[in-house]
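Of the protein chains in this complex, all but one are displayed in their positions.
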Amino acid sequence: MAKMNIIQAITDGLRVALRDDPRVIVLGEDVGVNGGVFRATEGLQAEFGSDRVVDTPLAEAGIIGASVGMAVNGMRPVPELQFFGFIYPAVEQIVAHVARVRMRSQGRFTCPMVIRAPYGGGIRAPELHGDSPEAMFVHQPGIKVVCPSNPYDAKGLLLAAIDSPDPVLFLEPMRIYRAFRDEVPEERYTVEIGKANVVKEGTDISLYAWGTMLRVSLEAAKMAKEQHGWDVEVVDLRTLSPLDRETIIGSVQKTGRAVVVHEAPKTAGLGAEIVALINDEALLSLEAPVGRVGGYDAPQPLFSLEDIYAPDAKRILHGIEKVMNF
Amino acid sequence: MAKMNIIQAITDGLRVALRDDPRVIVLGEDVGVNGGVFRATEGLQAEFGSDRVVDTPLAEAGIIGASVGMAVNGMRPVPELQFFGFIYPAVEQIVAHVARVRMRSQGRFTCPMVIRAPYGGGIRAPELHGDSPEAMFVHQPGIKVVCPSNPYDAKGLLLAAIDSPDPVLFLEPMRIYRAFRDEVPEERYTVEIGKANVVKEGTDISLYAWGTMLRVSLEAAKMAKEQHGWDVEVVDLRTLSPLDRETIIGSVQKTGRAVVVHEAPKTAGLGAEIVALINDEALLSLEAPVGRVGGYDAPQPLFSLEDIYAPDAKRILHGIEKVMNF
Amino acid sequence: MNHTDQQERAEGTMLTGEQMIEMYKWMVTVRHFDRRAVNLQRSGRIGTYAALEGQEAAQVGCGYALEKQDWLFPTYREHGVSMVHGVPMTTVFLYWNGRPEGCMAPEGVNVFPISVPIATQLPHAVGAAWASKLKGENSIAVGFVGDGGTSEGDFHEAMNFAGVMKLPVIIFCQNNGYAISVPLSKQTATETLAEKAAAYGVEGIRVDGQDAVAVHDAVKYAADKARRGEGPTFIEAVTYRYGSHTTADDHTRYRDVNEAEMWRTERDPIDRLKARILELGIWSEEQDQALWEEADKVVQKSIEEMQAMPPVDHNRIFDYSYAELPWHLKEQREEMRSLYGNGGAK
Partner (left out) sequence: MNHTDQQERAEGTMLTGEQMIEMYKWMVTVRHFDRRAVNLQRSGRIGTYAALEGQEAAQVGCGYALEKQDWLFPTYREHGVSMVHGVPMTTVFLYWNGRPEGCMAPEGVNVFPISVPIATQLPHAVGAAWASKLKGENSIAVGFVGDGGTSEGDFHEAMNFAGVMKLPVIIFCQNNGYAISVPLSKQTATETLAEKAAAYGVEGIRVDGQDAVAVHDAVKYAADKARRGEGPTFIEAVTYRYGSHTTADDHTRYRDVNEAEMWRTERDPIDRLKARILELGIWSEEQDQALWEEADKVVQKSIEEMQAMPPVDHNRIFDYSYAELPWHLKEQREEMRSLYGNGGAK
């Protein structure tokens, strides 16, 4: 097996998809000749031609809207948005169309497509490059949302998403694109959409995270052990919509305490839904309020402040302490 | 005092604002000659001229974006979006700009404007006219969100919003635009942004609602009394962002049980944030999980199904029963 | 390239007399449908309805020029062109009755569900055309937009993509002079809409939208061109809606009634085509009267079909949200059933 980082795993996933399925087409700003601003599509245009890996005009609604038409007419478009923060001009296309084609046409048409977007802060990029509006799309029925935290899941979830008959928003944790390498099978495999992953078992408290925040959460778990002797269970959600209720609830039922971590502003973020889900299903298991460690409820700041803005291990530990000491 | 319905109270509020403050300008699709598709701006162009009440081209991003420029350059624009479901093309402008002007410029510029939009389902209109994506905007720091449920609050909140130095999204419950009349003072007055209203006191369970759902919730409260003898407290949130923590928490601390009602899909809706807020502040007061009665997690359907889609008194009562019988 | 005048380009027409009669029949049927629909709304039997009376030539002329395999991306006013392209009248009625079945074109009829948000489906037309091109299929796509819709960003992005990628797509604009109450002069500073096409390197054609034959020929020209791989065309059909924007507004608030009257009496598309086929000697007043009676029957039958539908199946809220229902939707569907039953589900 090859060792790959996340970006390589994504490129590899795209290559496999392009190779195996002639309906797959990769499109977006700078994805062709330049291979994407993060090199996620590096080499793909050379390998598969400029009909299948297409540089588009600079127009997010156009890119997603054209992808809808392609999907409806039998293709499997995999559009890239250059950064998740630039998804806003395409919100109309995504929530009014991508997510609704199947429902609106009562199954007559479908819209299988995968919208890829580098996601989260932490790379000292200018404004909006670090926005985390995933909650918007989790709130929208009809589209699934996934976010890997490691190379294996990245490729497996990407191939599952491209195979999916439903549209999928595929969020890529850009801060850790190249942070580490894992064994990644070279052949085709999938990671099931809708399944969370308990990456570290524990008995005292459950930590829910995804993407970039997963590793930061693991770090906080380690600190909790070292500093307090607490045994933290860490759950990688992997799929943000639909949530894996069984795993989420199973964990908190075991530990009795929980903290959700995300980079997005706390208020009305995905953390709120997880708290509400736990409220629905496991209230009586709770020994303390579920904690939420989110970005602050202020717009994502310029990068000199981004390390303070996004949760770090220290802040997550603080969140764990509040719950444990309740 | 005059008796007015909600739409009249809004027109009256706009008239007062246009009269008292030369910086106020009303703009949008069909707001001028036609007086708006719901007649909210009826007569205003005739009274204040076509420089202050302006029919714009059909372009939501353009309308909101132009309003940003006007606000920054000293005006107080009050753009109308024809329906809340048509806000999607303007999401970029709202979340990336309207909400961030003050922060981005570190106070050098501000963006006082009020975006009005008829909100919620129930009028047998075609698709998207009935969408309820308020959670998107509650999640975005920098913009406030209000939603009146009666004529008095409609005028008072509107004038407070227009006076506000911050941008405000003003949601108008279109299903009850003309449903009833209340006494509304003819002079200027304001209803404070950020304050919920306990419209019916009760001791057994707290019901949180706003806009159209407020009256439906009152109906459910009545049924709960009649059928079960339960005394339901009904809280009209009025301001959706920032939430009135004191009133929300005060109520559930008293009753020990709660249900949130909204038309939007349940998952990651504003209900989740209210559950999370109660989890944060009043977990130990809870005698049962907080209930959420929302629209279903499916796209808003065509109108033959909208009565089944949106919560009605029966479904809210069912939600109350689940919590009471927990 | 750019802004050719259709009248100058084509002398005569590509149509046979028989085809003209067929178009004429469609126009009469569509008008009859439209009037009945307005009445059904008035008597509360369907919801808000967007009438097209006055725009029959633009719609039928367009639809008649297309091939079965072509893709349509209509707005809320394209009942005429949709029916010509194969959407059953009853389906159209069902849409305006708020029934989800009203969004389903029959298998093999490539008509996308009506897009209510203005201009947002134009990029879909572009994408569908792109897919046809990639697959080497002989189909083209047509996206519909009104005069008002040309102000939206999605119009721009779609036109630009079409131009850059040289796609087999037609953007067909019915310029009826108003976007609800807003006249064209407040919508754009240009004289025509066709001239906007040049900004995208796309050929723009302006055609008399009251002349079904001219509309047909323009669309046929554009469709043939697209099929030959010669790229997109923007067509502006200058037309007028006689009535209000929908049954929910009152056009006399914002339009001069004389203006509507003028169009109705002097530029009616049905009168015009009728005169032409009468003149050609291939149509008679007797046939005409029979046609109206026939149209009445067809529409009546369709209304009865709509009314005979079983109550709407509540499960339709859920059943097409995803290929397979996730757990939370299954539970919500269960709850719905227990509270409200299944509606008309079998």
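Chains: A, B and C, in written order; residue numbering restarts at 1 for each.
Quick note on the criterion: a contact is a pair of C-beta atoms (placed from the backbone, for glycine too) under 8 Å apart; a residue touches a chain by one contact, two chains touch by 3 or more.
Not measured: the values here are computed from a predicted model.
Asks: Pick from B:Ser67, B:Gln82, B:Thr212 or B:Asn279: which residue touches the chain that isn't shown?
Replies: If we include the chain that is not displayed, B:Ser67 is the one touching it.
Asks: For the chain that's not shown, point to the residue among B:Asn34, B:Thr56 or B:Thr212 touching it.
Replies: Per the contact definition at the top, the residue touching the missing chain is B:Thr56.
Asks: Kindly state which of the options C:His79, C:Arg99, C:His156 or C:Lys220 is in contact with the chain not pictured.
Replies: Missing-chain contact among the listed residues: C:His156.
Asks: Tell me which of A:Ala59, A:Met103, A:Ile176 or A:Leu286 is the one touching the absent chain.
Replies: Of the listed residues, the one touching the omitted chain is A:Ala59.
Asks: Residues on chain A that touch the omitted chain in the whole complex?
Replies: The list for chain A reads 29-30, 32-35, 37, 55-62, 85-86, 88-89, 124-129, 266-267, 296-299, 301-306, 308-309, 314-315, 318.
Asks: Spell out the interface residues on chain C facing the chain that's missing from view.
Replies: Here the touching residues of chain C are 151-157, 160, 163-164, 166, 186-190, 195-196, 198-202.
Asks: Just the residue numbers, please: which parts of chain B touch the chain that's not shown?
Replies: Contact residues on chain B toward the absent chain are 25, 51, 56-57, 59, 61-62, 64-75, 77, 89, 92-93, 96-97, 101-110, 141-142, 144, 164-166, 194, 242-243, 245.
Here, only the chains that are shown with their structure count from here on.
Asks: Whole-Å distance, chain B centre to chain C centre, using C-alpha means?
Replies: Between these chains, centre-to-centre, one finds 35 Å.
Asks: Approximately how many whole Å separate the CA-defined centres of chain A and chain B?
Replies: 30
Asks: Report, in whole Å, the distance between the mean C-alpha point of chain A and the mean C-alpha point of chain C.
Replies: That gives a centre separation of 39 Å.
Asks: Would you please write down the residue numbers of chain A that are in contact with two or more other chains?
Replies: Residue numbers touching two or more other chains: 61, 89, 92, 96, 103-104, 141-142, 243.
Asks: Name the residues of chain C that each touch 2 or more other chains.
Replies: 100, 103, 117, 120, 153-154, 316, 321, 328-329
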